[in-house]
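The next block holds one structure in the form of structure tokens; read it before the comments.
Showing chain A:
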Amino acid sequence: MKKYSVSVNEIHCKACGICIGLCPKEVFGEDYLGKAVVQDTDKCTGCKICELHCPDYCIEVGEVS
Partner candidate 1 sequence: MDRIYEKYFRTDRLPHIWCPGCGNGIVLSAFARAMEELGVDQDQTVVVSGIGCSSRATTYVDFNTLHTTHGRALAFATGVKLAEPRLNVFVFMGDGDSTAIGGNHLIHACRRNIDITAIIINNNIYGMTGGQYSPLTPTGKKATTAPYGMIERNFDLCELVKGAGATFVARGTTYHAKQLTDMIVAGAKNKGFSVIEAVSQCPVSFGRRNKMRSPLEMIQWLKENTINVKAAAKLKPEDIKGKILIGELYNTEAPEYTAEYDRLIARVQGGGK
Partner candidate 2 sequence: MTKKKNIELLQGNEACALGAIRAGCRFFAGYPITPSTEIAEVMAKELPKVGGKFIQMEDEIAGMAATIGASLTGKKALTATSGPGFSLKQENLGYACIAEIPCVVVNVMRGGPSTGLPTSPSQSDVMQAKWGTHGDHPVIALSPSSIKESYTLAVKAFNLAEKYMTPVIILMDEVIGHLREPLDFDEVKDLEIIDRKKPDITPDKYQAYHGGEEGIPILAPFGTGYRYHITGLTHDESGYPTMAPKVVERMNRRIVNKVEEHKEDIVEFESQNTEDAEILILSYGGSARSAKEAVLRLKAEGYQVGFFRPITIWPFPEKEVGKIAEKVKAIVVPEMNMGQLKQEVERVVAGRTKVLGVNKVDGELITPAEIITVVKGVE
């Protein structure tokens, strides 16, 4: 099974919650400000729904070779 890396730019993140809510695998949690944090990378299937829907270009999903 392929593995993915997920990163969030917490400086540009505006805590809108879209990625947290749209992710089908609950990869993200939120910090005390409501900003997205990656809590379980292993669950990521690489669908990139988070990256495509992040209004602030904070998320990058990459394939781990």
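The rule we apply is simple: a contact is a pair of C-beta atoms (placed from the backbone, for glycine too) under 8 Å apart; a residue touches a chain by one contact, two chains touch by 3 or more; residues count from 1.
A word on the picks: all candidates are chains of the complex that A comes from, given by their letters.
Everything quoted here is computed from the prediction, not taken from an experiment.
Interface record for this complex: partner of chain A among candidates 1 or 2 is 1, by the touch criterion. By the touch rule above, chain A contacts candidate 1 in their complex via residues 9, 11-12, 14-18, 20-22, 51-57, 60.
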